[in-house]
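Note that one protein chain of the assembly has been removed; the remaining protein chains are unaltered in position.
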Amino acid sequence: MSSFHEECGVFGVYSRETNDLASMTYYALFALQHRGQESAGIVVNDDGVFTYQKGEGLISEVFSTDNLSSLGKGNIAVGHVRYATTGAKLLQNIQPLIVNHHKGRMALCHNGNLSNSYALRTRYEEQGAIFHTTTDSEVISYTIVQERLSHGSIEKAVSAAMDMIEGAYSLVISSPQKLIAARDPHGFRPLCYGETDDGKIVFASESCALDAVGARLVRDLLPGEIAVVDSGGIRFDTSHCHICPKRFCVFEYIYFARPDSVIDGASVSRCRRMAGRFLAQEHSVDADIVIGVPDSGLEAAIGYAQELGIPYAIGFTKNKYIARTFIAPEQGQRAQGVGIKLNPIRDVVDGKRVVLIDDSIVRGTTCRRIAGLLWNAGAKEIHMRVSAPPFKCPCYYGTDIDSAEVLIANRLSVDDIAKEIGVTSLGYLNIDHVRLLTGEDTGFCTACFDGNYPTVIPSDTAKNRFETKISEKKQV
Amino acid sequence: MSSFHEECGVFGVYSRETNDLASMTYYALFALQHRGQESAGIVVNDDGVFTYQKGEGLISEVFSTDNLSSLGKGNIAVGHVRYATTGAKLLQNIQPLIVNHHKGRMALCHNGNLSNSYALRTRYEEQGAIFHTTTDSEVISYTIVQERLSHGSIEKAVSAAMDMIEGAYSLVISSPQKLIAARDPHGFRPLCYGETDDGKIVFASESCALDAVGARLVRDLLPGEIAVVDSGGIRFDTSHCHICPKRFCVFEYIYFARPDSVIDGASVSRCRRMAGRFLAQEHSVDADIVIGVPDSGLEAAIGYAQELGIPYAIGFTKNKYIARTFIAPEQGQRAQGVGIKLNPIRDVVDGKRVVLIDDSIVRGTTCRRIAGLLWNAGAKEIHMRVSAPPFKCPCYYGTDIDSAEVLIANRLSVDDIAKEIGVTSLGYLNIDHVRLLTGEDTGFCTACFDGNYPTVIPSDTAKNRFETKISEKKQV
Amino acid sequence: MSSFHEECGVFGVYSRETNDLASMTYYALFALQHRGQESAGIVVNDDGVFTYQKGEGLISEVFSTDNLSSLGKGNIAVGHVRYATTGAKLLQNIQPLIVNHHKGRMALCHNGNLSNSYALRTRYEEQGAIFHTTTDSEVISYTIVQERLSHGSIEKAVSAAMDMIEGAYSLVISSPQKLIAARDPHGFRPLCYGETDDGKIVFASESCALDAVGARLVRDLLPGEIAVVDSGGIRFDTSHCHICPKRFCVFEYIYFARPDSVIDGASVSRCRRMAGRFLAQEHSVDADIVIGVPDSGLEAAIGYAQELGIPYAIGFTKNKYIARTFIAPEQGQRAQGVGIKLNPIRDVVDGKRVVLIDDSIVRGTTCRRIAGLLWNAGAKEIHMRVSAPPFKCPCYYGTDIDSAEVLIANRLSVDDIAKEIGVTSLGYLNIDHVRLLTGEDTGFCTACFDGNYPTVIPSDTAKNRFETKISEKKQV
Partner (left out) sequence: MSSFHEECGVFGVYSRETNDLASMTYYALFALQHRGQESAGIVVNDDGVFTYQKGEGLISEVFSTDNLSSLGKGNIAVGHVRYATTGAKLLQNIQPLIVNHHKGRMALCHNGNLSNSYALRTRYEEQGAIFHTTTDSEVISYTIVQERLSHGSIEKAVSAAMDMIEGAYSLVISSPQKLIAARDPHGFRPLCYGETDDGKIVFASESCALDAVGARLVRDLLPGEIAVVDSGGIRFDTSHCHICPKRFCVFEYIYFARPDSVIDGASVSRCRRMAGRFLAQEHSVDADIVIGVPDSGLEAAIGYAQELGIPYAIGFTKNKYIARTFIAPEQGQRAQGVGIKLNPIRDVVDGKRVVLIDDSIVRGTTCRRIAGLLWNAGAKEIHMRVSAPPFKCPCYYGTDIDSAEVLIANRLSVDDIAKEIGVTSLGYLNIDHVRLLTGEDTGFCTACFDGNYPTVIPSDTAKNRFETKISEKKQV
């Protein structure tokens, strides 16, 4: 129930034989849909000829039987789902980004955010470059193409570009003949690869996409690793590995990723249950029932319940027909109808001391509304437990919180937050427990909790100075 | 995960003052969306002038801010969501059904199926009647209008019509000045009513729709009861009550209804957990983990787990972006990609003795596929438990199973079903336990389990002889 | 450039062999599109099984390759295009109207308006009938089905129904086995039939639809004639012929019909040129150039020019991309941009004495605007000539003018109209010349010019009392 968002999901596949890779990519993107619901695109590369479909909306809206079949067959395909931040819902920003350059075409899919995008872009513009989009991804593309001038191969150009770009990036790139995947040296965002029984190599943001296309998970790319697939098979370039400590985004485990995914060897489902157990150890309470806020709070609730031996229950019915296109026709009515998305099950909570597990508190408004639902349904006590530490600092690595002022944990103490959202007690997961979610200290980025940013903070945090003006204007 | 369907959800509201009832009905239908996803409609009645919007698809597809506001204000509104059975996806079948007659207009919403529809219709046709649709609902409308000729008021006409029509019906009807609700004497389908703080009276198939519009549940209509609302308030006609035993559809509790609904005084969520406890008492097993098939199997799984003290877990991730419009572009690919809708969480089931709870087995194919997913994910044993008895007989009262041959429980013994679907053991809920799901024997229809039909079986079970020809033709 | 409208176009085809009649009907409706642009429908009858597609909009919007092919093959098809008058743009009003009755299905297409529809409907409603639509066409259907009770065949039922219904109707009807066409005894609206080389029989509102499907025009049905086609070929029932004088709508020649159509033996193009010649004889003038208002004024302009030996010219460019969906975003802007639909060609009119031919003047506002365009383009004089007499009385026979007050010719003398619309001189075609447009006095309805209505004027001229309330409400 978090109100912040992941920005993207990426996918790529290489097939020795020409094949219907459009359908395969469609299924993979469908499994990655939770990582971005605002636009989607697929590029099929048939021996250097790129055909694509892109559009706004869910992939079930963007793709049809007709337009998928119009993509034809190919031996490489890449796909992308996107959540766009303010001001950037522009048609041409939809990925994969396709560019033409002196060596042919290149299609690029990017998950993450650069921290030096503005600096790079300004430098290129001063040399006369033009940019069509307002995305970091175009800066990455431009850097690769520039480096290609002095390096003989696309993979060397990617490697050279990685010396220049900084921040969070998981990339899947198709050149005319090769499929390349790369993960930034901090490993902020996930990127795994797998194989199908008939020898196709696939890359995806999460392993659930591999399941969806019948591929076996081999492993995650290492932070800094580059993988290149062509007719000669798969090769790895680890020259950017271990140049800095791993800083994987812990919210991938807590909230973003699908529970059936396995990231860097750890099951997302297990990590969430572990978060619940840690929470129980830190903030135990005498209660009748443990419930979770759907969907990402459910597994932590089960862990919490099992650690303390309190019964677990399903406390809410979530309306599964809520869609991107759901409209709220009348504001007054809506306030009246608080149970539109989430309705508490009175029989479960009425007269009970309830433990309520959620994955985060951003501004606090959603939490207060949920607590209100439970009080109305007869809860006697509400003990809120959050399966993450207080969220205090903006993220520059691919999520959409960019303003510290809106974060309730910056304004209020834990006790005051509890009062503000109207719960009996409140407990957050301790940051030391967070570090052990996967069972060992694997190296997480904790910047959003403690402000320890692994990179220089971008000088211009706004995505684009022209965009900024637009969004300023729109707000007026 | 059942593959049979409820046919409809109904809603109606009466407001003394002219009001934006379209938005209110929209929110109510949104909460009833699970009862029918193929078409929807809203009629707003402003002092005898009926304005409507209808269309195919989810209500988020049928309604827009524009077309809702074009409905204007009114003092009565009725709405309907529909799941259409084969051959009847005709535009004019979309409800509410609006007819003009000598006393003005009437809009009718119907959930259920008549058992004597064909006989009545034939009789009217022989008198020169024309029918535009192929629905029972038009037969009900025609009967009411015919009876209106010799009865002074709409409510008397409805009462007289109830002497003629037979089978399952929960009705919400708007005449120019009145809102009428009626439930058949067997009470096959639910129908409740409530009030808002500002005195609006609402009727709905399920109480979750009352929650969605901020109305307080008063009670369910009695089987056979007629409620009439007009400027003089609400009145009840109980002349058809208790003329036959109550025969409520038990699958409303087990599968159709939303867990947050309360029907005839019993919480759906609680009944499902109870079904799990009964199942555990009947078919206990030594296992490591209990999981449910989402969404309707989850609560029974929790009940089963708690009864036996086995840990409960979330065993599957369900792709929440599966929409009515989801396409499966290539069949071969799809077979390969078994994890499209439901993906097991390997970490949960790998190496485990798993109890798997589902609400029903119809043909067995879905179950076999789900079991296959678990085996692939490493399950050591799969003990399937079904929170209902074997499904053996067709239903004539508002669900879409009409052929005994397709039901696996008619072909095979329980042991053979277990072999066919590939599970270690299989146990169904006993029918005697079913009768006690709500805590007392409230009178359920068990015809689909034991063939004890509460009414004469319709001579012409096909929905319509012309439709039939069409569907035969389509299958060729 | 008239601002009143025809209401419908009808088409039907019978083929001994099962055939792709959906495509054929699509092409025919496309040729009849000028008779109705608001909705369209096609019914294909395959040995009693009716399949249909209907929708709002142009036929290019309603039909797609997919939905046409979903109609399958058949041996009878009927189709309809419709222009709906105020308040009646209801989905279920879209024709063909399909009804089920004791003998099976019937699909009916109707062009025209009954004058006793309200009386018949009231009588049926008092017997308990229900009506789903607000159209005359449903009253006709009901009458036919009622008569069918005491008559052995559909054609006898149609004949009996024609004794009861009164007014304007050209009908094309499909029963399970037969295709029937009928024209009212006054012959208000056109209806012709033809044959294809391979023996298909087709009926259509205008012969241009026959051209579009490669059929040869045989002749028009006589006023009052019924044609029946089945496996035994075509038969005619003339029992209703010559029971009253022919009263064909003269505006079919002047404005409604396509110039390439031939109606009752007379070329529409020739009649329009004739109207121009008559106008020249009546109202000659010394001028430099003759231009027509596109499209229906062009042929009359050529006739006028040739009669007097004045050069003819194309005086306006009409924007051919004006569509039903064209929006006028800002009123002020629009007033500024008068040349949106029609732009005068300055080179043609600058400094000239211009004769301007149009087919009618309804309210006068359009004419004034057109005259203004010409003055701005430099015209020295504007002599307006109208190829019809002044329009003074409402039409009850299938066009959409129903209020005498709005007609400028009721308020003002010809001289005052000339002043009001701002032209140098104005001349209307004399009614005696109108009678001779086809070269002989064939019997025209002149009610809109002189109030001589061939039938009783409908007591309730409003289309429907419920509709009326709606439209009243909408205007508030």
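When the chains are written out, they are named A, B and C in that same order, and each has its own residue count from 1.
What we mean here is this: contacts are C-beta pairs under 8 Å (C-beta built on N, C-alpha and C of every residue); 3 or more make two chains touch, one makes a residue touch a chain.
Quantities reported herein were computed from a predicted structural model and do not represent experimental measurements.
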TODO: Using the whole complex, pick out the displayed chains that touch the missing one.
DONE: A, C
- [ ] Identify the residue among C:G55, C:P176 or C:G214 that touches the chain left out of the display.
- [x] C:G214
- [ ] Please pick, from C:T122, C:S150, C:N319 or C:N410, the residue that touches the omitted chain in the full complex.
- [x] C:N319
Task: Residue ranges of chain C at the interface with the undisplayed chain - done: 20, 22-24, 26-27, 30-31, 33-34, 37, 58-61, 63-65, 68-69, 208, 211-214, 258-260, 262, 267, 269-270, 295, 298-299, 302, 306, 311-314, 316-317, 319-321, 323, 325-327, 329-330, 333-334, 336-340, 343-348
- [ ] Pick out the residues on chain A that sit against the missing chain.
- [x] 46, 48-51, 54, 72, 91-92, 98-102, 104-105, 122, 125-132, 134, 141-142, 145-146, 148-149, 464, 466, 469-470, 473
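Methods note: only the chains that are shown with their structure count from here on.
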Task: Chain-level touch network, classified as line, ring, star, complete or other - done: line
- [ ] If we define chain centres by averaging CA atoms, which chain lands farthest from chain B? Would you check?
- [x] C
Task: Numbering shared by both copies at the chain B-chain A contact, with half separating same from different - done: same
Open item on the list: Need the central chain here, defined by C-alpha centroid distance to the all-chain C-alpha centroid.
Closed with: B
Open item on the list: Using Cα averages as centroids, what's the distance between chain A and chain C in whole Å?
Closed with: 59
TODO: Would you kindly tell me how far, in whole Å, the mean C-alpha position of chain C lies from that of chain B?
DONE: 47
Open item on the list: Using the touch definition from the top, which residues of chain C touch two or more other chains?
Closed with: none
